[in-house]
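Yeah, one chain of the complex is gone here, protein chain that is, but the others are all in their spots.
Letters A and B name the chains as they come in the text, with residue numbers starting at 1 for each one.
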Amino acid sequence: MPDVSKPDNKLSLVEMYERLRLEKSDSRRLDACELMERTLEDARGHIGAGNGTNSFITLDEAGARKKAEASSKRLLEGGDRVRVLEGIPLAYKDMFCTKGVRTTAGSRMLDNFIPPYSAHVVELLEEDAGAIGIGKCNQDEFAMGSYSNSSYYGAVVNPLRNNQKSDEQLSAGGSSGGSAAAVAAGIVPAALGTDTGGSVRQPAAFTGCVGVKPTYGLCSRFGMISYASSLDQAGVFARSVKDAAMVLYEMFGHDERDMTSVSHIETEGKTLDKVRLGIITPGKEHHEFFPHLQSWLARLNSRLEGFAGLSPIEIADSDARDSMLLDPYSGSLEAYYIIAMAEASSNLARYDGVRYGYRAASSAGESQASSMSLQEMIAFSRGEGFGSEVQRRIIMGTHVLSSGYYEDTYRQAQRVRRLICESYRLLFARYKFDILISPVSPDNQASALSMDLSHDPLQYFQDFYTVPPSLAGLPCLSLPLCKDDDTGLPFAVQLIGNYFQEDQLFDVAYHLERHFSGAS
Amino acid sequence: MNESSEDKKKLAVASIARLEQLSCLRLSDDLRAEMEGKTFDLVADWFAKIKELDTKEAEPLVNTREFHKDGGEVALRKDEACADAKREELLANAPASEGGFFIVPQVVE
Partner (left out) sequence: MSSKQILPNDWEVVIGLEVHAQLSSSSKLFSGATSKFGLSPNEQVSFIDSAMPGMLPFVNRVCVDLAIMSAHALCGSVSLHSVFERKHYFYADLPQGYQISQLKEPLMRGGKVSIALEGESSRDISIERMHMEQDAGKSLHGMIAGRTCVDLNRSGVGLLEIVSQPELRSSEEASAYVSKLRSILMSIGACDGNMQDGSLRVDANVSVRRASAPLGTRCEIKNLNSLRFLRQAISYEARRQHEIICGGGEIEQETRLFDSVKGITRGMRSKEEAHDYRYFPDPDIPPLSLSESYVEGLRAKLPELPDARISRLVSSYALPAYTAGLLSEDKYLSDYFEELASKAEGLSSKDVANWLLVELSFYLRERDVSLSALVSEYNLGSARTGELLSLIGNGKISARAGKEVLAQMLEQPDTSPASLVAELGLERLGDRADLLPILEGLLRDNESQVASYRSGKSAVFGWFVGQAMSLTKGRADPKIVGELLRELLSG
């Protein structure tokens, strides 16, 4: 009989991996079908507004059970038919197309859309690695937002509470809030999210998970619904660094169907004692906006005192730096939003109610002559199918690209982007930092769910720390170090590595994780 | 340039209407009013900010792969006709289809 005090599905991925492979005679052996039943039972309580975390939009119970049976058989037979993630339940943000299973992007526009194909990363995880997707996670609509409160299917609720205000529901962050909550609540050991400007890292910090965004181009975007093509990347949530690494290593690699995916990966890691950690502080102009930064730094330094194994973190004060070096924070938010909105307005042009998705007045029955012209049908379908934040960004993105503005805005933002990449290149090459550390978000902790920032431009500042490495396409990871003494909420850091240095990133993160959990 | 707030409002209204048309997106009255008021201010701030930065020497960046040590050649696809979808699959999600076609309201030429 399984130990009910710690349900199987709350185990770490590594533990599940080990226990699924134990001999049949071993009482600790995990059966894939039983594991799946427990997982599904748990998940059922988290679909729909008002139900638990509302982290799921769709559950594929029949499909998941069937795959669990097949995995169970393979595990019983043993041998080389057993794949790395055999029988492990996962969840996918509803931006990943899953064949035969509804995929909505959190939007009314795709409320009834059933893709006839799966995303490449899903194929790798399931067909190659044997993992099993149990369902689709809730999110900000089309990945646009930082609170997962713009979904057509209701807001995601953070499973964590502030000890000092324990009856207040908290936001899980966004846009991949559902995936983060599903992992934090222990429903699945790992889940996929998408990260464009921080949408994996920030919800990870808010919910106390590990969240990793790989180097741009490391994972294929084929079958992953596009928001901003030059920034989007698939990312992983897990409850430990090792678990996150296990999943990421099964889903990366060149896919010729995504021309932006890279075919050449070069890594050269250093031994831990040689790794140089650095913090870049933003220029003085930003210090006024973020009074938390100084206190964050102080807390981090006090915690890291006496940490054996890593060299002390150096602070690269932007004001003391080479004047040739442009501060990677300078202009990054503006450049990011200009680029992201422009690309989004273009990528969402395909949602017109013609070939799939929401169509206005379709309930009137197509046999009746409709008085709407084609242009009207498209305009109303989009006006009714998209939520307000998506509509705002489409309008703004169209504005950026329109004639008379394009040169000064989009192209200028791309120039700023190049300077930001140059900035990081110099930090890694000339200043010889290996890993950079920063806060994950200015608030640094989950805000109340009731606080609706959707109309407030302040919501865009949430991404201040996560956007610069997104623009540069660098791999980064959000790591919860410890809990705040008063609120009990996670205190997290963002680690940023150089291109394709995921190994190094995981290595450093793993050691930091061990140090802070007291196991040195 | 200091435009009167009246002029600014007219400009914003005309601009939002044009953007609605270009995006083929019908805004709700509330959202339209909000955007006529706020949106341009916000976006104008962003535009102003990045224009301030000294980017004279920099070429616009399209893809971060330029900064990889060895970008590698981008492979092009072999010319094989192999990806025709089954028509039923293609039309399965269509709001309206008939006789193998997608159906939309008639376009007046």
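General remarks:
Following the convention adopted for this analysis, a contact is a pair of C-beta atoms (placed from the backbone, for glycine too) under 8 Å apart; a residue touches a chain by one contact, two chains touch by 3 or more.
Quantities reported herein were computed from a predicted structural model and do not represent experimental measurements.
If you put the hidden chain back, the residue from A:398, A:412 or A:462 that touches it is A:398. By the touch rule set out above, chain B reaches the unshown chain at residues 21-22, 24, 62-63, 65, 73-74, 76-85, 87, 90-91, 98-109.
For chain A, the residues touching the chain absent from view are 96-97, 103, 105, 110, 113, 115-117, 119, 221-226, 228-230, 256-260, 342-343, 346, 348-350, 352, 354-356, 366, 369-370, 374-375, 378, 398, 401-403, 406, 410.
One rule holds for everything that comes next: only the chains that are shown with their structure count from here on.
Inter-chain centre distance (chain A to chain B, centres taken as mean C-alpha positions): 23 Å. Residues of chain A touching chain B in their complex: 112-114, 116, 216-217, 230, 256, 259-260, 262-264, 266, 326, 330-331, 333-335, 337-338, 345, 349, 352-359, 362, 366, 370, 372-380, 382-383, 386, 388, 391-392, 394-396, 398-400, 402, 405, 408-409, 411-419, 421-422, 425, 455, 457, 471-473, 499-500.
Of all the residues in chain B, the ones that touch chain A in their complex are 15-16, 19-20, 22-28, 31, 34-35, 38-39, 42-43, 45-47, 49-53, 55, 58-72, 74-75, 77, 85, 89-90, 92-96, 102-108.
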